[in-house]
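Below is one structure. I have some questions about it.
Moving on, here comes subunit A:
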Amino acid sequence: MIYQGKQRIWSEYQKEIPTDHWFYVRSCIRQSFFPASEKTFLEILRDRLGKDVYETPHHTTCGGIAYHSEAIPQETVMTIIARQFALMTEAGYENYVCSCITSFGLYSEVIEDWREFPELLAKIRENLWKATRREFKIPTYLAHASDLIYKFRNQIAEQAKFRLVNKATGEPLRVVEHIGCHYSKMFPSKGVGGAEYPYVLAGMVESWGGEVIDYPERRHCCGFGFRQYLVKANRGYSVSNTHKKFESMEPFKPDMIITNCPGCPYFLDRWQYVIAEQTGKTYGENGYGIPVFTYEEVAGLVLGYNPWDLGLQTHQVAVEPLLDKMGIPYKPEDKYKGPRGELLQRPDFPMNIKCC
Partner candidate 1 sequence: MGKIYDRLAQDYRIKEGLKACISCGTCTAICPAAEFYRYNPKKIVSIVQSRDDDAIIELLKGDQIWYCGECLSCVTRCPRKNAPGLVVMALRALSIELGYFAESEKGRQQLPLMHAMQRNVLNYGYCVYPETFAYEKHPEYGTVGKWVKDNQKAVYERLGAHLGQIGPGALRKIPQESLDELKAIFDVTGATRWMEIVEEKSQEKAREMGLTMEEYEAQAFNQTSRCHLNDED
Partner candidate 2 sequence: MRERILAAYDPFVLPFVFGMTFVLAYCLIALVKVLLQLNAADRRKFALSLITPTTIVKNIRDIFCDCLLHVKLWKRNPVLGYMHSSIAFGWFMIIVIGHIETILYIPERLHRLYYPIFYRYFMEEQNTTLQGSFFFFLMDFFLLIILSGITIAIIKRFRSRIVGMRRTTKLTLTDRIGLYSLWAIFPLRWIAEGFTAGVAGGSFMTVPINWILHNFMSKPENITVAWWLYSIALGTFMTVLPFTRYMHIPSEILLVPMRNAGLPVRHTRKGFALTMLYSCPSCGVCIDACPMGVQKKNVKDATVYMVRNLKRRNQKRSLEIAEKCLMCGKCAALCQVQMDACGLRLAYRTAQEKKTNQIPADFSYLAAVEPIAPAVEPVALDDEKVLYYAGCMSSLTPVISRSVQKVLQSAGVRYELMDKDGSICCGRPLMLAGRQEEAQQLIAQNRKLIEASGARILLVSCAICYRIFKEHYALSGVQVWHYTEYFSRLIREGKLQLRNSHQTLVYHDPCDLGRGCGIYDAPRAALRTVGQLVPALKERKESICCGGSVGSLTLRYEDREPITRNAIDNLTANNPEAIVTACPLCLKTFGRFAPVPVFDFAQVLADNLE
């Protein structure tokens, strides 16, 4: 692997990301499975970096998952998106940042379609007006939340309490980055670093001291596949794709996985559990899995957040071995505590994959 070759490509795909005044929309999956990640994102931006990030209680799903499961027509999803944009316009913002990769891809696609087919845009304006009496402007800048963390990765590094380094050996941690398919595969220029070697997560990992490892199936989808997961009969597809990725990364012995899509960490985490329970195979050291994180969680860890405030206890693959490696202190007894410090009954141990 020739690193300079990648650098050259990264330098060609640098998207413009404004530094402030963002209209923020949440992700259905991220808030359901990683609610603390969104909280962390807002805290870092607002409190640590002093940025203006606005959230309205009226915003909803973008409809992306429903759209990609063919539960709603294209016109519907476009109109829902138009409503989101209308909320942004009404709030006086022009920069739109979303937490979800499916949303991000869909927004990019929709904006591109509207640009190419003005009659379609007119139709959607009409639909929105008919349904909600709202009007909208297309955002000037569209970003995924990971773009912002990437943008401020060096500021975060400056405030870092911990680094992605094995404290015992001083070696950088070996990090696998997994980019959501809809981040840049459709529009390489809309993602930091393009489609083949996206730099959005790699940049964070490098800034925070880790080493990015590239393995053959890096670009492969996690296997969510919308209906391929949502309908139980299809989940063989989903787990098989994840399995393919893990088989490919296994020889590289990664310490952790970082993701920017809300669904991928859930699948990369849970399918490890399913594979272990079905076949007995685990991919981490000593019978553990390879811990999977959202980029917000990683940023939070670097900045010294309490792992249990970051929601790492909701991961099925145990994170403790990694926390130990990084030298992050944590209280095991706090892991399964409720909001007021009350002890909740701890989860069962799985059979084949080691947990703490």
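How were these picked? Simply put, all candidates are chains of the complex that A comes from, given by their letters.
Rule of thumb we're sticking to: contacts are C-beta pairs under 8 Å (C-beta built on N, C-alpha and C of every residue); 3 or more make two chains touch, one makes a residue touch a chain; residues count from 1.
Bear in mind the structure is a predicted one, so any value in this text is a computation, not a measurement.
Listed candidates 1 or 2 all sit in this complex, but the one touching subunit A is 1.
Taken in their complex, subunit A has these residues touching candidate 1: 26, 28-29, 31-32, 35-36, 38-39, 55-61, 63-66, 68-76, 78-80, 83, 105, 113, 116-117, 120, 127-128, 130-132, 134, 181-182, 185-186, 188, 195-196, 219-221, 223-228, 230-241, 244, 270-271, 273-274, 308-309, 311, 313-316, 336-339, 342, 344-350, 355.
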